[in-house]
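Here we show just some of the chains, and they stay where they sit in the whole.
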Amino acid sequence: MNGNQFGRLFQVTTYGESHGKAMGVTVSGCPAGLELTEAAIQKELDRRKPGQSMITTSRGEPDAVTINSGVQDGYTTGTPIGMVIENKDARSGKYEPYVTAPRPSHGDFTYSAKFGTRNWGGGGRSSARETVNWVAAGAVAKLINEQHGITVKAHVNQIGDVKAGDVTWEDILENTEENDVRCADPDAAEKMREEADRYQKEGDSIGGSIYFEARGVPRGLGAPRFDSVPSRLGQALFSIPATTHVEFGLGKEAREWTGKDRNEDWQFDDDGDPEPVGNKHGGVQGGITTGQPIWGEATWHAPTSIPKKQITVDWETGEEKEIQVVGRHDPVLPPRAVPVVEAMLNLTILDFMLLSGRINADRLDNAPGKYDTEYHPRSPHNE
Amino acid sequence: MNGNQFGRLFQVTTYGESHGKAMGVTVSGCPAGLELTEAAIQKELDRRKPGQSMITTSRGEPDAVTINSGVQDGYTTGTPIGMVIENKDARSGKYEPYVTAPRPSHGDFTYSAKFGTRNWGGGGRSSARETVNWVAAGAVAKLINEQHGITVKAHVNQIGDVKAGDVTWEDILENTEENDVRCADPDAAEKMREEADRYQKEGDSIGGSIYFEARGVPRGLGAPRFDSVPSRLGQALFSIPATTHVEFGLGKEAREWTGKDRNEDWQFDDDGDPEPVGNKHGGVQGGITTGQPIWGEATWHAPTSIPKKQITVDWETGEEKEIQVVGRHDPVLPPRAVPVVEAMLNLTILDFMLLSGRINADRLDNAPGKYDTEYHPRSPHNE
Amino acid sequence: MNGNQFGRLFQVTTYGESHGKAMGVTVSGCPAGLELTEAAIQKELDRRKPGQSMITTSRGEPDAVTINSGVQDGYTTGTPIGMVIENKDARSGKYEPYVTAPRPSHGDFTYSAKFGTRNWGGGGRSSARETVNWVAAGAVAKLINEQHGITVKAHVNQIGDVKAGDVTWEDILENTEENDVRCADPDAAEKMREEADRYQKEGDSIGGSIYFEARGVPRGLGAPRFDSVPSRLGQALFSIPATTHVEFGLGKEAREWTGKDRNEDWQFDDDGDPEPVGNKHGGVQGGITTGQPIWGEATWHAPTSIPKKQITVDWETGEEKEIQVVGRHDPVLPPRAVPVVEAMLNLTILDFMLLSGRINADRLDNAPGKYDTEYHPRSPHNE
C-alpha cells in the first residue's frame, strides 16, 4: 500500500534511508522452530555489502545486524523478528549540492514531487541501501526454503556487451561466488570485470543482467490470475532499484516462436507423475508451478551516479547547472544485486509455500527437540 | 491472496470459468459521481470479444454485461459495482478427452496439482476468458482516468518475426483499432495478419508482443519500493495469461547502455518545473512517475491450443496418447490482449491516483449537478 | 479497505443495495473438494429471509441464490464461488420522501455526507438486506467448519426487558429454531414475541440481544494482537447493522470481578492436556483459543424504521418536516440476526482454521472419491 511491505503470510516491513540512522526490517509470519542466528543472516548481508571488491562502492558499512525479537534460545518463536542494521558510514553532507538540483535519472525529483520533500542524503529512501533489509529477511526465508528442498541461485549473465557462455546449474552453484562480478562463467567474469573497470575509470557506468533459477519448488504452487507466480515474482523483481526488464522462461524471445515449437509434450516422470518434456515454459503454466525449475532473467540499467559532467536545474534558484556525482558508487549493479534477487525469490516462494500449507504457518514440522509436542516451549531446564 | 483480487483502493474481485455459467466482477472503491452505463462498458468488451475477425476464435459470445448494483440514475454511488457477463456459447463437452490427460503447456495439470481438481471445460479458471472481467472493470477506470487527462493506449508491435515500424503516439491512437491485429503501422498490420493466417492454416499458432503507453499521468505518483509503479504494473501485466516478458523504457536493452548515455539531464519545462530531457527512463524514476509518458513492452507466447499433433499422458490410465486440440482458438494473442493490457494499466494507474489523493476516493470532484453539495443525493425530483 | 470485503484467506466480497437489481457475493479462497449445492445455501438464506413470521417484515423476497462459478459436478474447485440473489420485491418508490430528508437514526445522511449521493431506495447499501450475502458465504463456511467438528449457534437472549432464563448448549441447539424469535427458552420466547408484537402495534420497535457460542474450535487458533480472535470477531460482529455492543466471556461484568475470582486454575483433561477449570474467559486467552467454547453476547438497537411520528429536515428545501416510516419493517432485529451472527462467526473461525493450516487452503483432506490423488480432477467418466 505504502511501498514498505512485501508478502502476505511471510510479511516483510522495512524502513530506513541511505544516510539515516539505521535500516530496519520486521519479519512477521515466520513459523516457530527455525534455528536462527545473527551469524546466519550476516553471511547473506556480507554478500551484498559495499566494499567487497574494486567494482563495488567503497562505502565502509559493516552492515552488522541485530535481532531485537522473535528468537529465543536460538530458535524462532513465531512472533515477529525485528532486525536493525545501523548506518555507520553515513556522510550525507556531500549530497547538499543536489538538495534542490536533482541528479539525472535518480529518484531525487520524483520523491520530492510526491512527498514535497525527501531525505536528500544519498538516495534517501530510494537508495539501493534499502535492499540490505530485504537480504536480511530473505536470509530467514532461505533457511526455511532450503530445509524444504528449495534452492534459489542467480548469477550475472551479461554486463554491457559481454555475455556469459552456456553454464549448467552446477556451474552457477559452484562458480558464481568465486569471482567479483558473480558470473558463473569464469572467463566471461574476467571480461565483465574489465568492462566494469573500464567504465569506472572513464567516470561512467554500465548496465547488466542476471539469470535466476529456483529448483525444488513443488508443483501446484501459486494461485490463479493476480497472484500467479509470475505476477508476484514480477512485483518482487521490479521492486529492486534500477530493474528495467523481467522475463520468465523463453521470455521476450517467445514472440518469435510458434505454438508447436514452444509447447512441450507431457511424459511420466520416474514417480509416474506427468511432467513436461522440456522447460521452455520456465517452471510455470497457467500461473502455477509445474515442478520444473523456475527460471528467468532481469536487467538493471547502469548506475546513475557518475562523475561525468551532466546538466541539472535548481528549482530554488531557477538556474541550470553542471553536476558531477562524485561519491562512492558501484560502476555496475548486478554483482551486488545477485543476493537481492535471490532474497526476493526466496521471500516470494516461501510465501506461496505457506499459503499452500506445504509449510505450516504456525511452526515448522521439523522443529527440533522440544517442539515435538503441541504446546511444549523450549525451556531452560531441558536443553 | 487467492488470486482473484486486484487493486488496493480501486479493488477488483472476479470469478468465472471459461465454460461455466457466468463471469462476474465486483468493483469496490469506485468513487461516487461517475456517469456510467452498461453501454460504456460494453464498448470496451466488444474490443476484446471473440469472433471479431478471422484471426480470433469463432466462439459466439455476445459478452453482454449486466450491472447489478452501484449505479443509480446513471451515476455511481460509491458502493460496489457488481457486474455479470453470462457465458452463452459454453461447450465444455469437447474438453472431455483432456480431463485426465493435460493439454501441452496449458494450466490443466498445474491447476489439478494445486486443487486436486479443476474446472476442465476449456481452460476453466485459467482461461483468458476471465479477462472479460478485467476489461469490464478497466472500462470504469478508463472513464475516470480520461476525465483526469490520462490516456492509455497499446498496440501490437510484433507478431512472429514481423515488426511494426516506427510509429508516433498519434499513429497509435488513430490506426490501432483500424485493423484486425491492432497494429498502429498499417503495412506491418497487413503482414502480421498474413503471418497469423499462415500459422493458423498450418494448425499452429504464433507469439507476439505489445507496446503500451500512458500519457497524462502526473509526476509524483507511485510509492517507494514494493509498491513502485513498475512493481504494480509488473504484477498487473504478468497476470495476463501467457505473458512471458515485461519491460519499461529502455528495458532489456538497458544492459548494454552506459550511465552517461542512458542518463537524462534536467531542464525546465514551460511551467518552470524540472523535466528530463528525454524519456528513455519510461516515465518512472526511483519507482515514482516523472510526469513523462509511461511506456514499455510485453510479450505473449503463442496460444497453446493447436490442432497439430502433440503427445500427452493420461494419469488415470497411465498411458501416453496423441492429442489434437481442435476448438475455437486464437492463432495469436496480442490482438485481443490490447484491450486487456489497457485495462490493467488503467486499473493500476487509477489506484495510484486514488492513493495519492489526486482523485478523491469517496466521490469525484467533477460530479455533475446534484453532487454540488456535500450530502446531496441524486433525487428523482430534481433531475 | 472499502468496506465490502471480509476475511483474509477465505475472502468474501459483496455488492448490492436494498432495492437494487441484485445482491451478489464472491467467495474467494474456498478450498476444493467441498460438496456444495444451491440448496444447502438456500437453507441458511431461508432462516434470514423476510416474511417468516408476524414479527418479520412482510417484504416478499424468495432470496433464491444462483451459483455462477466455482462448483463443478457438485464440488467446489478451489476457484471463486460467485453467487447472485436477485431482488424481486424491490419498491424503492416509497422512499422518495426521504431522498433529501434523512430518516432519523438511519444511514441516509451519513452515506450522503460521505459519497455526496446514495442509493436512496430503502437503506440502499446500508440496509440489512446486504446480510443475505453474508449468510450465503457463511453457509459455505459452515459446511466446512462442521466437517471439522466446529459448531456455531446463537439464540436471542433478550428483547426489551424480557430475558431468557438459563439454557444449556443442547437447549440452544434444539429449541432456537422452533420459535419465531429464535430464543432457546420457549417460555421467554413467547413473552418476547408478545413484546415485539406490542411495540409493533404501537408503531414502535424494540432492541434486543443475542448470545452466541462456538464449540469444537481447536486450541491454539488466532494470532497475536491485532488479529486476535476477539479482534477479528469484534470487527465481524460490529459489521452487522445496528450492533451497539459486543462482549466475550464475562464481558462487561468483568469490571467488577477480582483476579482471584475470575482466574481459572489449570487441570489436565482426559487426554492429559492442560485445560482451564472453567470458562469465564470465553474460550480465548492472550487472544488465542484455549479449546474451550468461544462465547459472548451482542446487542442490536431497536429498528429505526417506525411509523410513529418523528421530525426530520429537508436539506433541499431547508425545512423541517414530519416523518412516518411506513413500510415493511421488522419490529425487532435479533430474531433475523441470529443466522447473520452465526455466519460471521463461521466465516471468522474458518479463516483462522485456514491460516493455521488446520484446514488446507487449496483443498479439503476429506474430499471424496476422485480427490484421492494429488492432481486428479473429477471426471465425467469416473463418477
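Note that the chains are named A, B and C in the order they appear, and that numbering of residues resets to 1 at the start of each chain.
Note that contacts are C-beta pairs under 8 Å (C-beta built on N, C-alpha and C of every residue); 3 or more make two chains touch, one makes a residue touch a chain.
Remember, it's a predicted structure, so these values are computed and weren't measured experimentally.
Peer 1: When 3 copies appear, how many make the full set?
Peer 2: 4
Just so it is clear, only the chains that are shown with their structure count from here on.
Peer 1: Per-chain C-alpha centres versus the global one: which chain is nearest?
Peer 2: Smallest centre-to-centre distance to the global C-alpha mean: chain B.
Peer 1: Going by C-alpha centroids, which chain is farthest from chain A? Tell me that one.
Peer 2: In terms of C-alpha centroids, the chain at the greatest distance from chain A is C.
Peer 1: Express in whole angstrom the distance between the two chain centres, defined as the mean CA positions of chain A and chain C.
Peer 2: 44
Peer 1: For chain A and chain B, let me know how many angstrom lie between their CA-based centres, rounded off.
Peer 2: Each chain reduced to its C-alpha mean, chain A and chain B end up 28 Å apart.
Peer 1: Multi-chain contacts in chain A: which residues touch at least two other chains?
Peer 2: 219-220, 224, 273-274, 355-356
Peer 1: Quick one: in the complex, what on chain A touches chain B?
Peer 2: For this pair, the touching residues of chain A are 1-6, 8, 14, 101-102, 104-111, 113-115, 123, 125-126, 130, 158-161, 199, 204-209, 219-228, 230-239, 241, 243-252, 254-260, 262-268, 272-274, 276, 281-282, 284-291, 299-306, 308, 310-313, 315, 318, 320, 355-356.
Peer 1: Mind listing the chain B positions that touch chain C in their complex?
Peer 2: Per the touch definition, chain B meets chain C at residues 1-5, 8-9, 11, 13-17, 20-24, 26, 28-29, 32-33, 66-70, 72, 75, 77-82, 84, 96, 99-100, 109, 112-120, 124-125, 315-316, 362-363, 367, 370-371, 373-382.
Peer 1: Which residues of chain C touch chain A in the complex?
Peer 2: 9, 79, 219-220, 224, 273-274, 355-357, 360-362, 374-375
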